[in-house]
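See below for the structure under consideration.
Only one protein chain is missing from this complex, and each of the others stays in its spot.
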Amino acid sequence: MIVRRLLAAVLMLFVVSLVVFVLTQALPGDVVRQMLGQSATADQVARLRAELGLDQPLIAQYLSWAGDLLHGDLGVSLTSGEQVSTMIGSRLGATASLVVVTFALMVPCAFVLGIAAARRPGGVIDHVVSGAVTVILSLPEFVVGILLIVLLATGAFRILPPTSVIPAGQSLWQHPQLLILPVLTLVVTALPYLTESVKSAMRDELGSEYIRWARLSGIRESRLVIRHALRNALAPSLQVSAMTLTYLLGGTVAIEVVFNYPGIGSALVSAVTDRDVPVVQGIVMIVAAASLVVYVVADLLALIVTPRARRRAQ
Amino acid sequence: MSSAADIAPGPALVTIDGLRVVVSATGETILPSVSCAIPAGQIVGLAGETGSGKSTLGLSLLGFTPPGLRVADGSIEVLGHPMLTLPAAQLRELRGGAVSYVPQDPAAALNPALRVGDFMAEVLAAHGVSDREVRQERIAELFAAVGLPDTAGFARRYPHELSGGQQQRVAIAIAFALEPRLVVMDEPTTGLDVSTTLAVVDLVRRLSHDAGASVVFVSHDLRLLMTFADRILVLLQGEVVDDVAAGRFADEITHPYSRRLLASLPRTDRRSPRVAGPERPAIGLELAAVSARYGSTVVTHDVNLRVAVGECVALVGESGSGKTTLARCVAGFHDDYDGDVALMDKAVPRSLTRRSAAERATVQYVFQNPDASLNPRRGVGESVALAARQTRGLSRRESRAEALRLLERVGLRRDHLGALPHELSGGQRQRIALARALAADPDVLVCDEVTSSLDVSVQAEIVRLLQELQWERGLTMLFITHDLALAQVIAARTVVLLHGEVVEQGDSRTVLHDPQHDYTRTLVEAARATHVGE
Partner (left out) sequence: MNTAEEIDVAAGTTARHDSRRTSVLRRVARDPRTLIGALAVILILVVVIIGPHLAPHDPGDFVGAPFAAAGHDALLGTDILGRDVWSRLLAGGLTFVVQGVVATVAGVGLGAVLGAVISLLSRRTGEFLLSINDTFIVIPQILVSLLIITRFGANPWVLVSVVAFSHIAHTTRVVRAATLRVVSQDYVRAAEGIGMSRAQIVAKELFPNVLPVLLVELGIRMAASFVLLASLNFLGFGSSGMEWGRMIEENKGGIAVQPWAVMAPVLAIAILLIGMNLVRDGISRAVSARSAR
């Protein structure tokens, strides 16, 4: 069972690499001409083609590209001539900090609020959570980001910097206040959904027959919630948490652009604008692989906390 | 059988006075005004059909009102405690201790993430058994008392690793763990096989006797209550209409509803249904050496079965015996089998898709659950009319007239024609399903547990309707059931299936009165013990 899931993940990673490759290199039409623009000379085109290995057969191209990828060689940026891995490497940390800090803040909040809302259906917390889901879940991250800038940086309150530009030669951690708005934006966009998921998982469990019976057997309410209900709500909640994490990975792209945040998301957008194919390939592969890892880990965690599934897996 | 006379009724353990329960949102009444008393040391059956409020009444004895409901008036006193006004801490102490509960469906009521032993230990700990060793000992003792293995390995199992009967025994062990004075059991045998039900009931009787506890046994199964309860309370729309000694139930009941319930029970002393006469030897349905498979799992082994034209044969077995698979082979829904199926003396292809239109119309199938067998988005009249059009090539107008005729024949009215399935009751839906089967004008009718999802009184009506229709139309019928008594009522012959093999077959009366196979004997004992009129 576990082996099967890992195999499925490897298959998915293969599919991603195939999709990335096919979409950027293998389709009819001349990528190079697209990259260089219409004014390029035939000579320039031929040179770049050879440089990129585009004169080789497709399968050979894919194998050499995927082989390099496995060695951590992501190629050379077309615009800056820098190694893609060093270029991404310096920004990866910034994006990872953003996502990890957000996630670490959000998950405990979601569980506390979700459980509180589930314990009092129709109560204040319940209504606030459902309302937040209706309003915020429908908005793109960048809209939330702009609204927060207007609220906290340029408009009503001017307490936070509206952009997260880091002075040259300094690290993000020397300016932790620059993280506040991007993190807040991501938390505001993703928290309602995660909380709602925890809430509904908990409500299903709290309304179940086994909780009623445990209650009628004289077990304390606090134990009913933590030891009995949460144990069963954990598996679905973990899976949604993982989904939220992959959602954050996608959401950072727009957020980084909103705040001029120096992560791989904003790098990806400039690379797409400049048609810098190796950089786009590299970033997409890294983020996709990270998403797959998160997905598999969540799956395995869910397996571990569900005795029934665990037994079946053995 | 113990009767009220055997045990001197003690002082009242429970007194309910003018209990009124309503739906909080709408004010709709669930229990109008119930007053009754339960003496100590008795087994009291609470009988009633779906919606009679019997579970609500049962739960109220634990001071529990289901979410969405509200106690509007009245009082409940258990062991001198006012259950409706008791402080939470005291209520918690009583629950699971002096007043305990056995849930309806242990598969749903046992926490899937907790080992059964851990849950038992937790209940013991919640009631002051703080020493770990003592708890372990007590758990082993309890498991032994309910006939479960008292090993540590068993206590470490998760609920899904137990059978349905074992799960229910665990539930009963927990209910009797702390010397209860009152045990409320909410339909504890629903979903269990007949033989398991009997064993569970036996256990309850023994434990309650040993512990001197009163048991309130909520059940829709009147005949089961009559075999082992001391008193029976009959509930109709939230009102106790009869409160009589179980042993004299038939004589003491006064309310017409109770009489009707009693009359609905299949009686094992009834005259047998029509036997196919020698003048009609033609074969309506024949299975020859049918071995059905699901992938590599073989579920039936060389089953041979013949049903004469116009005859009804019952196929009896417990869940997992392969009886439904056989029925699906006949209907062509299951085509993975060796052997042959013949209908009206003609061999038919295995798969439905290979059968001709006439062959398809020859056999019709009535499903166990009418909720799933009718298209939820089609008017029920149209469902019947469609079947008539498809199988008999009737015009739209003719088929509509035919649908109306059939609807009326199965006991529905003209204005039900346009209703959607969810707007009808379960019994009405099963009537529609029957009408749809008849619309094809079949020679052979396969009925798969058609009454098992219905209330008792509705069950009896459907069985009566089936008997009439079979007689009117000379239908060849294969009646699948887990209930030997029901088989005897409707079928001339009974075939008993165990693990996919026919272990006994013959005249229904003979099978019931003189069973040959050990397995049939246990089934018969179960049926005898739980049936009236022997």
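A few points about this structure:
The letters A and B name the chains in turn, as written, and every chain counts its residues from 1.
Keep this in mind: contacts are C-beta pairs under 8 Å (C-beta built on N, C-alpha and C of every residue); 3 or more make two chains touch, one makes a residue touch a chain.
A quick note: this is a predicted structure, and the numbers were derived from the prediction, not measured.
Shown as candidates are A:104, A:150 or A:165; the residue that touches the absent chain is A:150. Contact with the chain that does not appear here is found for just one residue of A:23, A:63, A:112 or A:165, A:23. The chain that is not drawn here is touched, among residues B:325, B:373 or B:470, by B:373.
Seen from subunit A, the chain kept out of the figure touches residues 8, 11-12, 15-16, 19-20, 23-24, 27, 31, 34, 134-135, 137-143, 146-147, 149-150, 154-155, 162, 246-247, 249-251, 253-254, 257-258, 268-269, 271-273, 275, 277, 280, 284, 287-288, 291-292, 295. Panel shows subunit B; residues 260, 331-333, 352-353, 357, 360-361, 363-365, 367, 369, 372-378, 386-387, 390-391, 411-413, 415-416, 418-420, 422-425, 427-428, 433, 436, 439-440, 457-458, 461, 464-465 of it touch the chain omitted from the view.
Assume only the chains that are shown with their structure count from here on.
Subunit A and subunit B, compared by their mean Cα positions, are separated by 50 Å.
Residues 59, 62, 64, 67, 92-97, 100-101, 103-105, 108-114, 119, 122-123, 126-127, 158, 160-161, 171, 174 of subunit B are the ones touching subunit A in the complex. Listed in rising order, the residues of subunit A touching subunit B in the complex are 207-210, 212-220, 223, 227-228, 231-232, 305-308, 311.
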